[in-house]
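All protein chains but one are shown in place.
Now for chain A:
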Amino acid sequence: MLTTRRTLALVAPAATVLLALTACGGGSDPLEEDTGGAEPTGGSDTIVVGSQAYYSNEIIAEIYAQALEADGFTVERNFSIGQRDAYMPALESGEVQLFPEYTGNLLQFFDPETTATSPDDVYTALAEALPDGLTVLDQSPATDQDSYNVTAQFAEDNDLTSIGDLAGLDDLVVGGPAELEQRPYGPQGLKDVYGVDVSFEATGDTTVQDLVAGSVNVANVFSADPRIQTEDLVTLEDPESLFLASNVVPLVSEDVADQVADVINPVSAALTPEGLVDLNVQSTEEQRSSEDIAADWLAENDLG
């Protein structure tokens, strides 16, 4: 190692990389953090609620927060923490105690090799895959999961209702985030499960725009995306469960799970798939704040 380092030290950038590497060598996951020692920041009646940097997730987190406040808890909001890599260490250390999550994507995070795809299988597998100290409450019927979508025009022209109807169409281009290429439900899954041949195009944050502009024919969009309504897209049915079911589920620290279950479980039960799209539309189309959306939703459902 020393001689390698000496040789490489001649080239400054490479040396920097190498030093960074030796510093984090050993563990398989360099982002892994030491989770021991950190204490929950809140007192016994203070619940720290977190959310992803995703407006829809923040609305659900705000609903949790307001429901808890209505029940007499003190709530500390720690919203927009980013993606799973960023917030999971905070949950594992107890800094954040309650977090709206999605069963399938969360299961994939802890168990990338999972074969479960139906909602109940995923929920059961998830309960086993979670690290010590974390648990999930009841899952909600609301889903926010990957789905394949086409424009209404394209669906009509080719008589499409289910993913399988794509089989036999030529020159299909599927667009989605870069990682879709490697996901089990990506191009390979489409071929194996439905016999659909597609080429892949990474479209990042502009997947829906690319679909509407015609640079891709099929787009991987989250099922609760309001643009499925507003851009007149057709979500193709998935009878073979190619996609991992991803229901909204509260991820919670074990030590406060019993305290909050009575408040949060009725919220999960009341949140429907259509209800979730509705909440999202209020945010993206009407530009309402998550506080107002959450307050109205709780009042409508007699949960506030």
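Note that in this section a residue touches a chain if its C-beta (ideal position, glycine included) is under 8 Å from a C-beta of that chain, and two chains touch if they have at least 3 such contacts; residues count from 1.
FYI, contacts and distances are computed from a predicted model.
One chain of the complex is hidden; its UniProt record names it "ABC transporter permease", one of "carbamoyl-phosphate synthase (glutamine-hydrolyzing)", "Iron hydrogenase small subunit", "ABC transporter permease" or "Serine/threonine protein kinase".
Looking at A:S199, A:T230 or A:T272, the residue that reaches the missing chain in the full complex is A:S199.
Only one of A:T74, A:T161, A:Q182 or A:S289 touches the absent chain when the whole complex is considered: A:Q182. Seen from chain A, the chain kept out of the figure touches residues 11, 13-14, 17-18, 21, 24-25, 29-31, 85, 112, 177-179, 181-182, 187, 199-206, 209-210, 213-215.
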